[in-house]
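With one protein chain removed, the remaining protein chains of the complex are shown where they sit.
Showing chain A:
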Amino acid sequence: MQEMSTQTWNALRCDTAERLNAAAEILGDGKIVAAKDVTRLLEAVIHPGDKVNLEGNNQKQADFLAERLCRVNPKKVHGLHMVQSSIALDSHIKLFEKGIAEKIDFSYAGPQAGKLADAIQSGKVRLGDIHTYLELFGRYFIDLIPRVALVAAYQADRDGNLYTGSNTEDTPVIVEATKFKQGIVIAQVNEIVERVPRVDIPADWVDFVVPSPKPFYLEPLFTRDPALITESQILRAMMALKGIYAEYGVQTVNHGIGFDTAAIELLLPTYGEELGLKGKICSAFALNPHPTLIPAIESGWVKNIHCFGGELGMEQYVRERSDVFFIGPDGSPRSNRTYAQIAGHYAVDMFIGGTLQIDEDGNSSTATARRIAGFGGAPNMGCDPKGRRHASPAWLQCGEENGQREALVGRMPRGKRLVVQLQETFREKMAPGFVERLDAWNLMENAGLSIPPVMIYGDDLTHIVTEEGIAYLHRCRSIEERRAAIRAVAGFTPVGLKANPSETRLLRDRGIVKTPRDLGIDPARASRGLLAAQNVRDLVRWSGGLYQPPGKFKNW
């Protein structure tokens, strides 16, 4: 009994109070901290070895706080374990070069993928794990709980209520995991206002607010200029529409980022209309506000879209289309990434997107030997969600066709998510899209990973679309058959050259492989004239001037 009474149950709370006191001694009371005092604040509240979350994903970045964290004295603050969605900025790597941080658990590393691989090899960065977004968010509540979180918002009021607006993204999940485990939350904001339009994060979950000298960096990651779409992409888009969307009546979809899916979006009001598919496919999306979806929305194809984040230039358009997008009572979207990822994982019937390499077994990866790009959210969409229990016609049909279902669950009906990869047999610089061994294996060796980073595993992949044809992989009864089907659509790549014409003939007879001709598509029709918008200016016209593209994409 004696022992129990000396046991403390609020050590974390006491430690936090001490840190906040230390900050108050330097900066005085009050939540609003001037930009010039931020480095001293960070030195006061962050202790060596802390798990620190630096907000940033593939769109918004707490860039000012990241840059200030690089300026702390490494003698005072070191050995940090960074837990963060993305490694996107120079400062993210600099933390390690300066000896402030030593370990990282993350999800996505876009532009810094090469530098990250170098830093790991030179021993500056100790790599934890590479996650999907949801997986990492989950670990924020189990074994990667942040002690301090540095987040970004558009606005704050004097009490510290945050408005994260159309780029709410990861902020709620980070703040909740941190604050409810007694951690410290610091937010950089573009401006302090009298009254925020909407409270996205309540003030009592926020310890400090820093007005940032510059608005946070936002990358227009999902904008694709229709002028750059090729005829090969248009052909694959036509094949996907006729051979997959129409064939299964796919109503709920997530599109991967890239020109292949942009082509599909721009064919809906033209080729899709011609096939009579309006209302029969693509009525709901878990998707960022892709500008290339504007013509389909304006032509009445799309009922609703739930977004992972915002997109630069689309703010006004999204606001004015509240029947389609999710808009708060204040008039702006919220785009909570966690909910969008859950929707993308459980509630859509199909994921369709591009990749860098597919191997002979149908595993695909965007990893190259010297770049650790990570996953982002794609694997949560590009898989068959095993926890799904609701049925839909597309899901049931795909499950019904599953050649291995009986071997796995006997005669029990079970559906299957359509997971589709669009692949050009030869990509940029003539790099083959089909390979005998994924570069992911080399990356595993170079970076000391425990497994090769695979974006989509072969057993989840149901369809591959190349300019040669569609392989309906899930219809295969064995791995040998799947390999033959992959070879059949792999063109003149080393994998495709192994195809046996008589074997391919057999697969075509059984509807496992379909060429453009089998699908009744004349490749000569695949021309840019078929796109509902041929350039960014056309998208602006479709939007009635509501879409305001950033200078990077505005070529007039």
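Following the convention adopted for this analysis, a contact is a pair of C-beta atoms (placed from the backbone, for glycine too) under 8 Å apart; a residue touches a chain by one contact, two chains touch by 3 or more; residues count from 1.
Assume contacts and distances are computed from a predicted model.
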Among "Acyl-CoA dehydrogenase family protein", "Biotin-independent malonate decarboxylase subunit beta", "Dihydroxyacetone kinase subunit DhaL" or "Branched-chain amino acid transport system ATP-binding protein", UniProt-listed name of the chain not shown: "Biotin-independent malonate decarboxylase subunit beta"
Options A:21, A:122 or A:555, residue touching the unrepresented chain: A:555
Full-complex contact with the absent chain, from A:198, A:319, A:370 or A:528: A:528
Positions on chain A where the hidden chain makes contact: 227, 528-529, 534, 551-556
